[in-house]
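One structure follows; several queries about it will come next.
For this depiction, one protein chain was excluded, whereas all remaining protein chains were kept in their positions.
Chain lettering (A and B) follows the sequence in which the chains are written, and residue indices restart at 1 in each chain.
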Amino acid sequence: MALLKTSPNGDMPSAPVAAPRPAALLLATLHAGATAAERREAALELAAAPDAARDLSAAPDAARDLSAALGQETELSVREAIVTTLVVISTEEAASGLADFLMSDDPHLRNLAIEALREIGPVAGSQIERLLASSYPDVRIFAVNVLDAFFYRRAQDRERLHTLLQRDPDVNVGLAAVEALSQAGGPEDIPALRAFAARFPEHPFVGFAVDMVCLRVMPGDAR
Amino acid sequence: MTEPAKRALVVDDATTVRMYHRGILEGAGFVVEEAMNGMEGLERALSAAEPPDLLLVDVNMPRMDGYAFLRAVRAEPALCSIPAVMISTEREVADADRAFEAGANLFLVKPVRPDVLGRCARALAGAGRDIST
Partner (left out) sequence: MSTLASRGEAAVSAISEAESLRFQDFFYRKTGIQFGPAKRYFVDRRLIERMSATGADSLNAYLVQLRYEDAGGQELQHLINAMTVNETYFYREEYQFRCLVNSILPELTAMRAPEDRRPLRLWSLPCSTGEEPYSLAIQLLENWPAVDRYDVQIVASDIDTSVIARARAGLYEDRSVQYLPASVKARYFTRTTDGRWRIVDDLRASVDFGPINLSDPSDMRCHKGAFDVIFCRNLLIYFDEVSSRRAAEAIFDALRPGGFVCLGHSESMSRISSLFTVRKFPDAIVYQRPES
């Protein structure tokens, strides 16, 4: 039998473990690192420190710095690494920086920001009010996409969804709210859903979506 | 005489939208597969025994958006000539341009009407079964 030739047990060459670099240096490398690999490594090292969340949230500029770096970065793997770090930090500053990208013209950045805000969770709720006040329907839709991840935890978020269903002039904003309720809605959402359907009788999809979701959120024994 | 039904792949992160488009396309004679984001869409299109005959693609999705999905599809020899309808809330002309540059054949604004989508789908891909609509 031919043997698999292997290195002797335990002889895996390992990357030398360097001393941890200070946050200020890592942030500087993020902006001016020569290669994508250097910038990515700097971003992830920020997240990897044992007290990363605490240290970085104690340095309020860090989140702002990271967001600025994200806005300049074109390399996908570095964008992901920066987002990972912002999600680890999970402060209102981090959420605020990410929320600004919902208005970006870059679809990749926009969708990455939505994902990140959803992962941050209820802390991102601090951004929802201003996003829902946007005059751009798409931004309001994205706000609902973020809300969807945690609205059940906060009564005011459920109220916001009802208000959108009852009042938002853009049909797609209401439809985003219908979709959110298809995931985590309950019987208490049915009146607002029906009100939305009544406002947009000209769109066949509205009736379809509302009927589908009302059926799903009704408990089985209530039929 | 009937031919085998055409296959459509619906790529959208909203369940309500996927269900709705599924209903319309099945009514137009298509067999429908779904994906929740562009990456899953790419995987389904690549791993199907036969590539789909029609792609219906949302713009904003996690993991891989609609433009990135279309670009990836156009780069795959097995998939590059499949007709694609991009569906979006975005109305500005610039976004339609972006859709066509990424490789869409058609751009429709959400929410779509069933008759419009049905006719576009049949026109782009043709339905195999004899439908009286």
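As a convention for this text, contacts are C-beta pairs under 8 Å (C-beta built on N, C-alpha and C of every residue); 3 or more make two chains touch, one makes a residue touch a chain.
Owing to the predicted nature of the structure, the values given are computational and were not obtained by experimental measurement.
Q: Just one of A:Thr29, A:Thr84 or A:Gln127 touches the chain that is missing; which is it?
A: A:Thr84
Q: Provide the residue numbers of chain B that touch the chain removed from this figure.
A: Residues of chain B in touch with the missing chain: 15, 35-37, 39-40, 42-43, 46-47, 63-64, 72, 76.
Q: Residues of chain A in contact with the chain that isn't shown?
A: Chain A touches the missing chain through residues 1-7, 9-10, 12-15, 17, 36, 44, 47-48, 76-77, 80-81, 84, 87-88, 118-119, 150, 152-153, 182-184, 186, 215-220, 223.
Keep this in mind: only the chains that are shown with their structure count from here on.
Q: Report the residues of chain B in contact with chain A in the complex, numbered from low to high.
A: 14-17, 19-20, 23, 59-63, 65-68, 89-90, 110-114
Q: Would you pull the chain A residues touching chain B in the complex into a rising list?
A: Touch list, chain A to chain B: 107-108, 110-111, 114-115, 137-138, 141-142, 145, 171-172, 175-176, 178-179, 182-183, 203-206, 208-209, 212-213.
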